[in-house]
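Omission of a single protein chain aside, the complex is shown with its protein chains in their original locations.
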Amino acid sequence: MSATAVIELDGVLLVTIQGELTDQDAIALQHDLTTQVASVGARGVLIDISALEIVDSFLARTLHDIAGSTSLLAAETVVVGMRPEVAITLVELGLTLPGLRTALSVADGLALFGGSIAAPSEGA
Amino acid sequence: MTVTAQDVRDELAEFLRERRPDILRAWSEANVLSHVDPADTEQESAELLAGVVQAIRDGAEGDSGHEGFSAARSVLGTVVSGSRDGARPDLAALKPPLLRLWTEHRRSAGPDGLTEHAVDGAVALSTAVDTLRAVLLELEVDAGLETIRAQREQLTELSTPVIKLWDGVLAIPLIGTLDSMRSQAATENLLEQIVAQQARVAILDITGVPAVDTMVAQHLLKTAMAARLMGAECIISGIRPQIAQTMVQLGIDLGEVATRATLADALGYALRTTGMAVVSDQHS
């Protein structure tokens, strides 16, 4: 899991994906996150994918599955910072991930968890 | 004794060297390159001729890729870029003086002068001028394509401006017929601005779109879905009544995408979504 970093902020796990993920990395991420959500009793998971240059169907499914399994543990998953070209390609691929919550930035994402940490972000 | 192509070429080379001043004068008089300054015309004629000499010496007078023609290419390139008014030089006018001088040259060589040599030489000279014309045509076509490309890009950019309506609220007024290139450019432009301005709501206004067919609707829907994946919401506004009717008839379903009749309605909705309210102070 060298390509990802996880920190905990007031009950929310902030996951930053820093580079290319192999399928094994993605599977490991799913496993580790689910374990961590349970062990810290997290109420939310923010996955920052702004560094990712592509998301293919395998990774999309992994994100979808993480959201599914964390929600069973009462933690909502929000995917943050998807790049425009990645979003266009996913839609073209036929993957609209309807159940997945998304946010433009980490600040916007944190605001979804009650705003106790971040003030609503101001537009540029 | 048979005349070899090499013989002809040697003779042509000699002719071109000997009669160079006459050829250049005749070419300048033909006024093909039509420069304001005669010195420029002379200079360019000399470069064209040098290219012809080189190509003929190598027996490559018909090969527009030969290095003799690459010098000519740069001369002709300036001619093409200088003729924005549409006037195009007719290089065919270079041919008659060249052939006239060649015939004179052969005639002066004695009673046998006007035999096979003369015909083969004339063919080679004629081919060389034709190749110059082909090079010019290539350059003109390239320049034309370049102009079309630049104009098309400009048009695409101009026709899809993204406007900031409020902090976190963007609008893109779509106007005219949306072909696939324009709608792709609009989508990319909008999504980039969503990131740049951290806009949570983007309004796609289709008031200025004359018709919404399945393709256009599909595209609007894809844009909205891509925006949602990025964490923003898209609203489609400006759906005129008759367009709403056609869309229903075509079986177009915009699914969960919010739609509003006017841009104003969409802005109101967007402001509420971002936690803002517009209050009139008349009543306070």
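A and B label the chains in the order they appear, each numbered from 1.
Please note the rule applied: a contact is a pair of C-beta atoms (placed from the backbone, for glycine too) under 8 Å apart; a residue touches a chain by one contact, two chains touch by 3 or more.
Please note the rule applied: contacts and distances are computed from a predicted model.
**Q** Considering the UniProt annotation of the chain absent from this complex, which name among "Serine/threonine-protein kinase RsbT", "Sugar ABC transporter ATP-binding protein", "Aspartyl/glutamyl-tRNA(Asn/Gln) amidotransferase subunit B" or "SDR family NAD(P)-dependent oxidoreductase" applies?
**A** "Serine/threonine-protein kinase RsbT"
**Q** Taking the entire complex into account, which one of A:L33, A:I47, A:V86 or A:A103 touches the absent chain?
**A** A:V86
**Q** Out of B:A5, B:V119 or B:M181, point to the residue that touches the absent chain in the complete complex.
**A** Per the contact definition at the top, the residue touching the missing chain is B:M181.
**Q** Given the full complex, what residues of chain A touch the hidden partner chain?
**A** Interface with the chain not displayed, on the chain A side: 20, 22-24, 53-58, 60-61, 64, 84-86, 88-89, 92-95.
As a convention for this text, only the chains that are shown with their structure count from here on.
**Q** If you look only at chain A, which of its residues touch chain B in the complex?
**A** That would be residues 79-88, 90-92, 96-97, 100, 102-105, 108-109, 120-124 of chain A.
**Q** Residues of chain B touching chain A in their complex?
**A** 164, 166-169, 187-188, 191-192, 194-200, 222, 225-232, 275
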